[in-house]
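The complex appears here without one of its protein chains, the remainder shown in place.
Up next is chain A:
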């Protein structure tokens, strides 16, 4: 993956608009957050292979933080994206990593189901 290039990501988001696509969306602070800090709270959510269609996908930046929103018949969004990649299976992978390279958030878009 490489650091976000707004223009390039926007072009890629446009390419997946207005057709059925599969989504992977997740966020996590890890299964050990509370183990290492009793004041912490483990949180996470993930959805894999939800089939959706979005009419508009937009990447936005403010204060160095990137957000991606997909307008469907509802909304999908992810905050804290730092890196992206168009992989060999034509899947748009976007993820946010912390300073140690750990994944904190991911939003991925594909025309074919993600591998299970």
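One rule holds for everything that comes next: contacts are C-beta pairs under 8 Å (C-beta built on N, C-alpha and C of every residue); 3 or more make two chains touch, one makes a residue touch a chain; residues count from 1.
Assume contacts and distances are computed from a predicted model.
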Candidate names "Ring-1,2-phenylacetyl-CoA epoxidase subunit PaaB", "Alpha-ketoacid dehydrogenase subunit beta", "Bacillithiol biosynthesis deacetylase BshB2" or "Ni Fe-hydrogenase III large subunit-like protein"; UniProt protein name, chain not shown: "Bacillithiol biosynthesis deacetylase BshB2"
Sites on chain A contacted by the missing partner chain, in the whole complex: 1, 24, 26, 28, 30-32, 35, 38, 44, 46, 85, 87, 89, 91, 93, 95, 97, 100-104, 106, 108, 114-116
